[in-house]
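To start, the structure under review is shown below, and the notes come after it.
Entry: chain A
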Amino acid sequence: MNPAILESEEVLTTNAASILSAGPVSPEQAEAWEKFTALPMPVRTDEAWRFANVKDLDLGGYVPAQPVDDATRDELLTRSMGLASIAGRMVFANDQLLVQETLGDSLRQKGVIWLPLDQAAAENPELFRKHFMREEAILGGQKFAALHASQVRAGTFLYVPRGVEIDLPIEAFHWEHGANGSVFPHTLIIAEDMAKVTLIDYYESAVPDAPALACAVNDLWLGAGASVTYVCVQNWSRKAHSFQLNSTVVGRDAHSKSLFAQLGGRHVRSESISHLRGQGGRSDMLAVTVAEGAQEVDARTFQIHEVPNTQSDLLYKNSLDDTARTIFAGLIRVDPGAHRTDAYQKVRNLLLSDEAEANSAPGLEIEADDVRCTHGATSGQIEQEELFYLLSRGIPKKDAQRLIVFGFLNEVIERLGNEPVQEKLRELVRARFSE
Partner candidate 1 sequence: MSTATENQIDIDRTRGDFSYPESHTFDAGTGLTKGTVDYISKVKGEAEWIREFRHRALEIFRSKPMPTHWASKDLENIVFENIRYYLANGQKPTRSWDDVPDDVKRTFERLGIPEQERKFLAGVEAQFDSEAVYSNIKAAVGEQGVIFCGSTEGLREHPEIFRKWFGKVIPTGDNKFSALNSAVFSGGSFIYVPPGVKVKHPLQAYFRINAENFGQFERTLIIADEGSEVMYMEGCTAPKFETATLHSAVVELVALKGAKIQYVTVQNWSANVFNLVTKRAIAHEEAEVKWIDCNIGSRLTMKYPGVVLKGRKARGEVISIALASDGQHQDTGAKMIHAAAETTSNIVSKSISVGTGRSTYRGLVHIPKHLKGCKNNTECDALLINSQSRTDTYPAITVRGTGNSSQHEASVSQISAEQIFYMQQRGLTEAQAMSLSVNGFVNDLVRQFPMEYSVELKRLIDLEMEGSVG
Partner candidate 2 sequence: MRESRGAPNYEMQMSSLSIKNLHVSIGDKEIIRGLTLEIPKGEVHAIMGPNGSGKSTLSKAIGGHPDYIVTGGEVLLDGDDILGLDPDARARKGLFLAFQYPMEIPGVSNANFLRAALNARQPEGEEIEATEFYAQMYAEMDKLEMARTFTARSVNEGFSGGEKKRNEILQMAMLKPAYAVLDETDSGLDIDALRIVSAGVNALRGPNLGILLITHYQRLLDYIVPDVVHVMVEGRIVRSGGKELALELEERGYDFIKDDITEPSLA
């Protein structure tokens, strides 16, 4: 048995592959580990963890995930069902690369780099270091960012050069397999000026109810006029701790769209930050959550308008059943001088049971006067009239409810503007309902 991650430094040295240096443990990883151990665990009184059940964050007992055997490998590959038409695909299991279906030659010739993280670090060290975990986790997840940095072994690196447009989506599957395992998927997308790309991450557990720890980072960087669509479907086991830290840097006239689908996990913490850093930049931040059982889904967001003339638009929707809890704590920040900011933030909670609990804390911090900033938060339940209408058409109550909830979430999905990806998301949400 391997030592538990949080209990021994030995764990670090057992990670054979180190992505930052030839040696087993890079100085950066050692430093990150030190930082991780030095930082305190969140406590109830931390504003950044308000409403969160911090007592549930005990990570003792998790071990590094082991490579999967061949039979498992085959099984997981068959189960990696993505879109019909894609530009490329990688599948990982327990942070080991299983398969890489590379992009067509033409894209490679145009200079597109699409590599497993370790290979990218080795082959393009400068580019890698320039962007790898450059944005601080500032929403409370510093400790988990350090954990990720110390443990990360696998993930995807996507570099799209100036002016290159990739029409079809690229997919990455990250499987977690085995009991008490831990995975640390990483996604890094760099879209240079006028580049365009769509990437979908699927986080999946092989066994739906095995305890697991997942601590993922996904960072997007958009140059001038770039367009990036990023979708992440989190569907870890119902007993997983899931941490997910996202940062998006939006350059001049660039347009980022991200959608997080939170379907799995027991205790889910998601932090998403958009830095509007170039004039004319825009970020659409979307999320749908299906929370059931005893799930807690805790989303923290930050829309930082650093320069004038930028836009951000956030829409998070949660459906809550059983004793599920959701937390949405978001902040729009307009820096001094960031005039003509247009920022919007909306969270909507649909409560389906008497024990479910939705917490909302949408925030604004505005230090420029020529702005348009609005936020809203609503919590409610299915309208009786709406339900009755469906029932009167002969639809059974449970189905009618699902239909309404599905419609509620679908409003977010439709904002993506990519029909095949939308259809895939609908399929995954439907599958979640029929469990």
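In this section, a contact is a pair of C-beta atoms (placed from the backbone, for glycine too) under 8 Å apart; a residue touches a chain by one contact, two chains touch by 3 or more; residues count from 1.
How were these picked? Simply put, all candidates are chains of the complex that A comes from, given by their letters.
Predicted model only: the values in this text are computed from it and were never measured.
**Student:** Given the candidates 1 or 2, tell me which one touches chain A in this complex.
**Tutor:** Answer for chain A among the listed options: 1.
**Student:** Please name which positions on chain A make contact with candidate 1 in the complex.
**Tutor:** Checking each residue of chain A against candidate 1 gives 45-47, 50-51, 336-337, 339, 349, 351-382.
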